[in-house]
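There's a structure below that I have some questions on.
Coming up: subunit A.
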Amino acid sequence: MGLAYKFDWSVLWREPYGEWMLQGIWLTLQMGFLAWIIALFLGIFVGTMRAAPWKLLRLVSTIYVEIFRNVPFLVQLFFWFYAGPMIFGKTLQFKINAISGLNYYVAVVGLGLYTASRVAEHVRAGFASIGQGQYQAALSTGMSQWQMYWHIMIPHALRLILPPLTTEFLTIFKNSSVAMTIGVAETTFMSYKIDSDTFHGLEATTGAMFVYLVLGMAVVKTMSYIETKFRIHGLVGR
Partner candidate 1 sequence: MIEIKNVSKWYGDFQVLSGINETIDRGQTVVICGPSGSGKSTLLRCINGLESYQKGEITVEGISLSDPKTNLYKVRRKIGMVFQKFELYPHMTVLHNITLAPMKVLKKSKQEAEKRAIALLERVGIPEKAKEYPANLSGGQQQRVAIARSLAMDPSYMLFDEPTSALDPEMIKEVLDVMIDLAKEGMTMIVVTHEMGFAREVADEIIFIDEGKIVERGTDESFFANPKSERTKAFLSQILV
Partner candidate 2 sequence: MFDAIINNLSYLLKGFLTNLELAICALAGGIFLGILVGLGRISKNRWVYHSVTLYVNFIRNIPLILVIFWFYFIMPILVGKPLNPFLSAAISFVVFEATYFGEIFRAGFQSISRDLVSAAYSTALTYTQTARYILVPIAIRRMLPSMITQSIITFQDTSLAYVIGLQELVRRTTIVDSMEVRSIQLYSFVAALFFVICFVGSRISRYYEMKSREANIL
């Protein structure tokens, strides 16, 4: 080893750093869940539009998905946070920038919008894999388009896409770390802050890694429980 480095793992739990980490973890959890709710609702809505029979709906939703998928999340966040308030004109701009916790709200909404585009793709793929047969069978029993989507397609597609949705849920917690770049004091931010204070960033980031690991395992366990409860029997691959 080069420099003589003395490990100090206590930075993970001693005052005030332990407090910092816990606050950071709490914020990560909050952001993840709130953004996930936005992403689910918006994503299912946009995904259904992507599979709709009307060309205009498909076009609008496709533009949304392509824009949010092809721009890095960091750039999106910076756009909303730095450029966003300016869209509202000079007077409103200053009022918006003065809102405390603005970075937190921007991060949650930005994360929700970004993840929604990915959820929309999974929803579209789910519809596509159900195939024309179910669609036609439902219509031939006299249901309207909306009824068919609400009662048949959406519930069926949701169960089909539970595995990729699990991955997206995991990804949302990982992506929440990007919010640190606009100053949101979540887990990764805190581990960096501990380094600025103590120069023991290695221990702090290693600790943060385990936080995300545990979070990941919890998500996977919960989602696989949900998967078994809602499993469609006899479907290939499950």
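In this section, contacts are C-beta pairs under 8 Å (C-beta built on N, C-alpha and C of every residue); 3 or more make two chains touch, one makes a residue touch a chain; residues count from 1.
The candidates came about this way: all candidates are chains of the complex that A comes from, given by their letters.
Given the structure is predicted, the values throughout are model-derived calculations rather than measurements.
Chemist: Which option touches subunit A in the complex, given 1 or 2? Just the number is fine.
Modeler: Looking at which candidate touches subunit A, I get 2.
Chemist: Within their complex, state which residues of subunit A touch candidate 2.
Modeler: Subunit A reaches candidate 2 through residues 1-3, 5, 66-67, 69-76, 78-79, 82-83, 86-87, 170, 174-178, 180-181, 188, 191-192, 195, 201-202, 205-206, 208-209, 212-213, 215-217.
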